[in-house]
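Below is one structure; the comments refer to it alone.
The complex appears here minus one protein chain, its other protein chains still in place.
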Amino acid sequence: MADETIILRVLRYRPEQDSEPTFQEYEVPYRKDWVVLDALNWIKEYKDGTLSFRWSCRMGVCGSCGMMVNGRARLTCNTFLREFYPNPITVEPLVNFDIERDLVICMDPFIEKLKRVKPWIIREDVKPVEDGPYEQSPAELYRYKQFSMCINCMLCYAACPVVGLHPEFIGPAALALGIRYLLDSRDQGWDERMEEVASHDGVWGCTFVGECSEVCPKHVDPAAAIQQGKVMATLDWFKRLLMPRGQR
Amino acid sequence: MARSNEPAVWSLFAGGGALTALILPVHALALTILLPLGVIEADSEKLVAFLGHPLFRLYMFVLALLGLFHGAHRLRFTLIDLGLHALATPITWLCYGGATIGSLVALWVAVSF
Amino acid sequence: MRRPYRRPMPKTWWLKHPHYTLFMLRELSAVFVIYFALWTVCLVQRAGQGAEALSRFLQTMKGPGWILWHLIGLAFVLLHTYTWFATAPKVMPVRRGAEKVPDGVIIAAQWIVLLIVSVIFVVLLAATT
Partner (left out) sequence: MAELLKHDVVIVGGGAAGLRAAIAVAERNPNLSVAVVSKIYPMRSHTVSAEGGAAAVIKANDSFEHHIYDTISGADWLADQDAVELFVHEAPKELTLLEHWGCPWSRDPDGTVAVRPFGGMKIERTWFAADKTGFHMLHTLYQTALRYVELTWYDEWFATKLLVDGDRCYGVVALELRTGAIRGITGKAVILCTGGAGRVFPFTTNAITKTGDGMALALRAGVPLKDMEFIQYHPTGLPGTGILITEAARGEGGIMVNKDGYRYLQDYGLGKPLDVNDPRHPVKRTMELGPRDKLSQAFVMEMRKGRTLKGPYGDYVLLDIRHLGEKKINEKLPFVRELARNYAGIDPVYEPIPVRPVVHYVMGGVDTDVDGRTVLDGLYAAGECACVSINGANRLGSNSLTECLVFGARAGHHAAEYVASAPDPNDSVLQKQVEEEAARIRKQFLEKTEGKERLVTVRKDMQNAMEDGVGIYRTEQSVQQALEKVLECRERFKEVYLDDHTVSFNTELISALELECMLDVALAMCHAALARRESRGAHQREDHPNRDDENFLKHSLVVLRDGQPKVEWKDVVITKWPPGERKYGADSGLPTDQK
């Protein structure tokens, strides 16, 4: 067992020397309980310190280690080598993002999109801290709970073709987050947030490919969030149409 | 960003999707396959009466309206996704314009029976 | 020093994974939805021209080419139905208190409604003709 190895084909791009990305092959020891991230770390530590990638928690919760593994967007810290052994594994940076270097992508557009949906509680009347927490029944909590589980790993952005075709699209994770706040019983920012969520770049950009939910490692189901967002936006639209301004 | 007026067409799309998902399988099977094949035997006169019944004509119109808008909506996005992003605006006009004309024709057929 | 590299999205992206291809087929079902809607308009229009015109129309439709075409259409329509029903619980989740009604229940309920509607449709057609 100690001598078994597996091949990793890794996409390399070093902005200081490469004009475009190329694949580099590494032979890595094969261990049943190793994840792809372990193999990458082994390469970095013992073979080639120039390979760059992001990671932190190694337990699937910080969201930094997303990459394309054999063409699928995965968290490399919970994708095991044994799933592929003895076949070679291809590792690439997440698609639909610019490559900063090697397996590291540029996150700027994602952070901008997060901000757009105003992912914070908006209130007209702020309760003083001394008066204690808001009440929220378990049923109210469960309305949005699932959509609050997103770890910002961006796998869904790599999986969603609309993100690739239409870079302005706010995208699955950020929209799910916006909808999470719309569904929170403590929030009063409906109108403000709807401006973004119900915009052209918002839920209406989604053609319900559904792949975002397929790859989501945390079962957030952003596709569901967005479709519910469409229903919410539609009801809202008719309401605005039928009701005179003052009564809204 | 401003709110989009997409709900206008999306509600037609969604209504059409629901209606066609429910009725089109049996509709297509019975009318476009079984009827011509004679598996469902029908007397021509009676069939005319059935198809000409106000309720069926109403149904035909609703099916056309919602079905066409449902289809137009999907077609629009599919064409754009297939790489015609630059033509998004004309495609949109063409699709919904076609659906509107189709619906008007259906209305005319239904009324002028 | 930064020089971010942008990868182009290939036009054939929808062939890259079976899920994407299935998505495209689902979207393609729209063509047949449009087709069957228009076909029905024609059918009624012929009926409006009288029994004879209608018979001729149906006679044409008996041709194997037409039947094959309609069978393909039916398959796409079924794909549409299947995918539409499958997504309903996502679009409009039903909750009882904190618990979500399982997706399977909602999907099954829709198929049952479909069955009832289909039976009514066929019975009406058969009974009146």
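Labels A, B and C are assigned to the chains in the order they are written; within every chain, residues are numbered from 1.
Simple rule for what comes next: contacts are C-beta pairs under 8 Å (C-beta built on N, C-alpha and C of every residue); 3 or more make two chains touch, one makes a residue touch a chain.
Here the structure is a predicted model, which is why all the values come from computation and not from measurement.
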| item | value |
| --- | --- |
| Chains in view touching the one left out | A, C |
| Given A:20, A:33 or A:124, the one touching the chain that is not displayed | A:33 |
| Residue touching the undisplayed chain, where the options are A:151, A:203, A:216 or A:232 | A:151 |
| Identified contact with the non-displayed chain, of A:21, A:60 or A:167 | A:60 |
| Where the unshown chain meets chain A, residue by residue | 14-17, 33, 44-46, 48-50, 52-64, 78, 100-102, 104, 106-107, 111, 114-115, 118-121, 126-127, 129-130, 132-138, 140-141, 144-145, 148-152, 177, 181, 184, 186-187 |
| Those residues of chain C which, in the complete complex, touch the missing chain | 1-3 |
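The rule is short, and it goes like this: only the chains that are shown with their structure count from here on.
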| item | value |
| --- | --- |
| Whole-Å gap separating chain B and chain C, where each centre is the average of the chain's CA atoms | 11 |
| Chain centre separation (chain A, chain C; CA means) in Å | 31 |
| Residues of chain C touching at least two other chains | 14, 27 |
| Multi-partner residues of chain B (each touching 2 or more other chains) | 77-78, 81, 83 |
| Residue ranges of chain A in contact with chain B within the complex | 116, 161-162, 165-166, 194-196, 198-202, 204, 207, 230, 233-234, 236-238 |
| Contacting residues of chain B [partner chain C, same complex] | 16-18, 20-33, 35-38, 40-53, 56-57, 60, 63-64, 67-68, 70-75, 77-78, 81-83, 102, 105-106, 109-110, 112-113 |
| Chain B residues touching chain A - in the complex, by the definition given at the top | 1-8, 10-11, 14, 77-78, 80-81, 83, 85 |
